[in-house]
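Read through the structure below, which is laid out as structure tokens, and then see the notes.
With one protein chain held back, the other chains of the complex are shown just where they sit.
In this document, chain identifiers A and B correspond to the written order of the chains, with residue numbering beginning at 1 in each.
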Amino acid sequence: MSHAIPLRISQLIKPRTRLEEIFLDILVRIFALIPIGALSFIMFKIIQKGAGVITWEFLTQPPLDGMTHGGIFPCIFGTFAITLLMILMALPLGVAAAIYLVEFAGPGLFFRITRAAVNNLAGVPSIVFGLFGVGFFILFVGRNLDKVLQTGLLFGQPCMLWAAATLAVLVLPVIIVSTEEALNAVPQSQRAASLALGATKWQTIWRVVLPQARGGILTGAILSISRGAGETAPILFTGCAYFLPRLPVTKLFGVIPMINPFDQFMELSYHIFIMATQSLDAVKTLPIQYGTTLVLIAMTFLLNLAAISFRVHFRKKMGTVSV
Amino acid sequence: MDHKLFKKDVHWGEWLIQKALLLAGISSILIIALIFIFLFREAVRFFHTGTPMDLIGKWVYDDWEERNVFTMMWQSISEVPKYSLIPLICGSFLVAFPATLISAVLGIGCAVYLSEIAPYKVRETLKPALELLAGIPSVVIGFVMLAFIATFVQDLFHTKFRLNAFVGSLGVSLAVLPIMITISEDAMRAVPKELRDASYALGASKWQTIFGTVLPAAVSGISAAVILGFGRALGETMIVLMATGNAALVTGNIFSSVRTMTANIAAELGSVAQGSEHYYALFLVGAVLFTFTFVLNLFSEIVLSKMRQKLRM
Partner (left out) sequence: MIARTLAGGALADLDRDDVAQNPVKISVHDLNMYYGNVRALHGITMDIKERAVTALIGPSGCGKSTFLRTLNRMNDTIPGARIEGIVTIDGVNIYAPDVNVAALRRMVGMVFQKQNPFPKSVFDNVAYGPRLHGITDRAFLEHRVEESLKKSALWDEVKDRLHTSAMQLSGGQQQRLCIARVLAVNPEIILMDEPASALDPLSTAKIEELIHQLRKHYTIVIVTHNMQQAARVSDYTAYFYMGSLVEFGETKGIFTNPEKKETEDYITGRFG
């Protein structure tokens, strides 16, 4: 025991904290503050400059005087309309595809191809979706529909239908992935119990799996709405209008008012882009830009907050299930 | 046989539903496949009129020097339209590299804090805040860059152009920061607690454990995050469109105005005649961009799945 390193009691009592450790501790804390700081800065600036602009008139009136005055109601309406159309297209398709992949396909080649494709699609630049929208939806599908149906130039031009379809393709991976996660979170034992009671596969999915996966699917849907509402690049050329003197509405059978999917539309994020970069007097319209940004950011924040709290809520509920 | 076991339920509905679900699965894949097909179909048509050499540069007669000069320019509206991809690729990289660098340094630092240092409560508040940051539409970041940051940067560095690659990359770094943090934090949290315990048991301090054990174990996940972040930075459109000035120059100066591949498509697709050489050239830019990001995504996906396999063992 004579070779034992002598141990000073003082070392045991207080380990020496070296200077660089303190430095690193502080450094990562500063790093962690930067995203929060950026978020707060953006929020603060937009609210500071934009809050004064938000009035009832701003929210309910169309742009006036060559878009230097007035409100942004057509943009708000357009954003709602296009996200509604988008989710109507993407949600059923995405959820159905995810159900097929999780409950029917099994871990085969089909599953892996889709997996890889969906993952890669999530990283495709949004402007590429814009190109796709123009090349495929408008020029290929639209023009050919017009040829076949003899409708002149109804389908083969930018309109809300194609813009919504483009966004739907963009959010499809989001919906598929979140639905898959939600379905996989339902314990296999629940499916076994239902099947053992003589339920068919679909009865099991409909009565046992989907009710439990509802929360996760809803969260994914909200997130994709938020994503779709904020995207600009895919709709630049597929249906957005710089200025439209009318709302994109029509009357079904001449009576029932509904969104006109064949019309162009104004949209919040596009409005911000266009007002900030292309308007004749960008300085004069600055208040409108701040106001529009505030409205857009408030919308996406609310949606994201809703998604986050939904997830927390459903995680808690699922937590008690697995006990 | 009319034993009750043979009484068939009406299975038509069930059959129909399963086929409908299969159809949805197939059409989802089909749509994804169509993106590839249409992008490249239109892109290839560029070569009906153009040559691959055109994508690098053209010999153009220069009135000033009174001889043919090899010019690498993107100039779609001109007597001799030029479709060199060099300035666009140059612009894309001049924005994406600094953006990735900034967000990697910040993001990995943040991830270390979140995964190794932050108390539970701080973590639970920071994570949703990051999600909110990720949820900010890129047009808003572009607008903030344009409206506040650009002037500030110009005053700080006395740059010639108010809108330049650096301003763009600042904005883009903000956009890719959340994904960078999330993926590298996941990688660090996937490092088994036993490894940390082993390090601590040998008398290592917290930062010795982080540098000696956690980061090396998570290195593949972190590299995947950086690669993925780089892909996102290359693909970002609205921020660069609004904040980089959009001048298609071949330059290495980060304070110069640049035009990225994405911004080029966004700026010109609106005013192009369908079926023209210019139109196909834009699809070609899209295809090149797509290939870049696809390869990067694939690469990070492979790195990530390798990591998952390793950790499972």
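Everything that follows uses one rule, which is that a contact is a pair of C-beta atoms (placed from the backbone, for glycine too) under 8 Å apart; a residue touches a chain by one contact, two chains touch by 3 or more.
Because the structure is predicted, anything quoted here is derived from the model rather than measured.
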Among A:Thr79, A:Asn120, A:Ser178 or A:Gln212, residue touching the chain not depicted: A:Gln212
Hidden-chain contact residue, picked from the options A:Leu64, A:Leu154, A:Leu197 or A:Val312: A:Leu197
Contact footprint on chain A, counting only the chain that is left out: 106, 187, 189-200, 203, 207-208, 211-212, 317, 320-321, 323
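Assume only the chains that are shown with their structure count from here on.
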Residues of chain A that touch chain B when the two form their complex: 15, 17-18, 20-21, 24-25, 27-29, 31-32, 34-36, 38-39, 41-42, 45-46, 92-94, 96-97, 99-101, 104-105, 110, 113-114, 116-132, 134-136, 139-140, 169, 172, 176, 200-202, 226-227, 229-233, 236-237, 269-270, 272-273, 276-277, 286, 289, 293, 296-297, 300-301, 303-305, 308
Chain A-facing residues of chain B, complex: 9, 11, 13-14, 17-18, 20-22, 24-25, 27-29, 31-35, 38-39, 41-42, 105-106, 109-110, 112-114, 117-118, 126, 128-133, 135-144, 146-148, 174, 177-178, 181, 205-207, 228, 231-232, 234-238, 241-242, 262, 265-266, 269-270, 274, 282-283, 286, 289-290, 293-294, 296-298, 301
